[in-house]
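Notes for the one structure printed next.
Heads up, one of the protein chains got dropped from this complex, but the rest are sitting where they should.
Letters A and B mark the chains in the order given here, with residues in each chain numbered from 1 onward.
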Amino acid sequence: MNFSLLKLEMATCGLAMLVLMLEVFVQRRDRRFLGYVGAAGLLAILAWSYCPSVTAGGFTVGSGFGGMWVNDLMALYFKRLFLVGTALVLVMSVGFARQLEGGVGEFFALLMFACTGMMLTASVNDFLMLFVALETVTMSFYILVAWLRRQQQSLEAGVKYLILGALASAFLVYGITFIYGTTGTTGFAGVAAFLKANAASAPLKIGLLLVLAGLGFKIATVPFQAWVPDVYQGAPTPVTAFLAVGSKAAGFVLLLRVLFDALLPLKPTWVLLIGALAGLSVLYGNLAAMPQRNVKRLLGYSSISHAGFLLLGVAAADSFGVSAVLFYLFAYLFTNLCAFTVISCLAGTLADDERENYAGLAQRSPLLAAAMTVALASLAGVPPMAGFFAKFLIFAAIIGQAKWCLVIIGAIGVVVSLYYYLGVVKAMYWQEPRETAAIPVSWPMKALLWVTMLAVVGIGVFQGALAQRALEAAKELIK
Amino acid sequence: MIPVTLEHYLIVSGLLFSLGLAGVMTRRNALVVFMSLELMLNASNLALVAFSRFNGNLHGQVFVFFIITVAAAEVAVGLAIIVALFRRRQTVQVDEITSMRL
Partner (left out) sequence: MSPEFSQYIPIGMLIVIAIAFSAGLLVMSTLMGQKGRRPAIKDTAYECGMLPITPAHGRFSVKFYVVAMLFVLFDIEVVFLYPWAVVFKSLLKDPQTGPLIFTSMLTFIGILFVGFIYALKKGAFDWGTRAKQ
């Protein structure tokens, strides 16, 4: 067993425990500095992951722990994504700390524990490991979603996420049970070897479907999307952002690993299944988002539709499709964090997140309105934003596979999404504000807005480097 | 005596799982729903141990350890959330938590 394979995760987990202990032992009224400690630590770990000693010479790249663990370029790609995302969410939480009741340090620590779990998901190569990594993420999110325990909406979101999340876990576990029972192993390689040698029996098929259902819950695809709108609306805004970028990416990396490592012999079957789910998610997410008035809820439905677009890339099932998914997740990370930073800046000022409250935002705070516009344009896929190039890659991949039905559904989704995203932009720029008082934005939030905005535009304009990395990572998955 | 075969264990496990699922679907009390969810996890535990015995390796039993621990953590977190909900709303009926609508 080579523990150096785990050193990024161990460092992240250690950092989270350090923050927890600082919270307990440091006598200081204002504990928001703990968020900066966490963010700085995560960025240091991110820099460390670029060290030659980490990536070269088989030191960290490789597999271990009896084949349960694989550290390839794709794992590293996702680990960096989770580190960047968590660091930005930590900064956002510092700006949001005034709204958080109770312990702030614990909130930061839980975000980092969730990040550890997500980094574990990136390297999963065994169903046991999959279960443990996924539960680490989910368990942290149960607490985070229900964090505002004096607010009814947060608690309700917590209970809904808890019950539906536990139900998804139960399905996942029961599915894994049948996979283990029929194949006699929990390793992805062993399952793939079994599927290559034998035809899939009925219990095995049921098991695989149940596992896919459990993962479908995580990535919020139709028909496992019921929790999304309420939980997105009720959870504290940084947690919603983290759910949208972190939890979804963790679900997708697991889905990719399961589909391309364990279920590769069944590829013709699951391509159809994933394609159907993708089409349904795109249609449902976009159509259901149209009448929404609450911006957080709208972003929840938009998250379902984006899960659909990402699944389109998975349904293409070649290295271009997978690289498009990887690129999309990074673009989606910055885009969503930009949008949710704006929402959490407004949380102290506006009564709630209804769209009417966004009327005339451009007059009250030009920076917030500009950031929201950039984010929504990127979500809708308007050039030159990051979201445009991400969607372009997805469409290129499915056109390359000549899946014209999915192309048409995707195109309908893009057109419909323009309507409701632009509705918010219209409210911000062309409607009269109810109040005219300027909205104060603290400097960490300002910095976060600029970083995410520049990243969204930057990835859109200079997409080459990231697309190259995504393609290299995807080629390692699909040998 | 009828020899106890894998099928017997799987039937009991399937019954437990269905009972749990029925409980989640039909009951309205959050605590009972949560108990039903734990029942579903225990159905997996039973099947895993049985499979482990009949497959002749220990992977299944190791898996059960992890499920037990995860279920304990889930209970701790879940009950805390339900207790917090009760303190705020004085109810744990899931059909009464409907403050968020379109």
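The working rule: a contact is a pair of C-beta atoms (placed from the backbone, for glycine too) under 8 Å apart; a residue touches a chain by one contact, two chains touch by 3 or more.
Just so it is clear, the model here is predicted, and its values are computed rather than measured.
Shown chains touched by the undisplayed chain in the intact complex: A, B. Only one of B:L6, B:L19, B:V49 or B:A80 touches the chain withheld from this view, namely B:A80. In the full complex, chain A touches the hidden chain at residues 1, 13, 17, 20-21, 24-25.
What chain B contributes to its contact with the hidden chain is residues 1, 62, 65, 68-69, 72-73, 75-76, 79-80, 83.
Keep this in mind: only the chains that are shown with their structure count from here on.
Residues of chain B touching chain A in their complex: 10, 13, 17, 20, 24, 30, 33-34, 37, 40-41, 43-44, 47-48, 51, 55-57, 59-60, 62-63, 66-67, 70, 73-74, 77-78, 80-82, 84-85, 88-89, 94, 97, 99-100, 102. Contacts from chain A toward chain B in the complex involve residues 128, 131-132, 135, 139, 142-143, 146, 149-150, 152-153, 155-160, 162-163, 166-167, 169-170, 173-174, 176-178, 180-181, 184-186, 229-230, 233-234, 291-293, 297.
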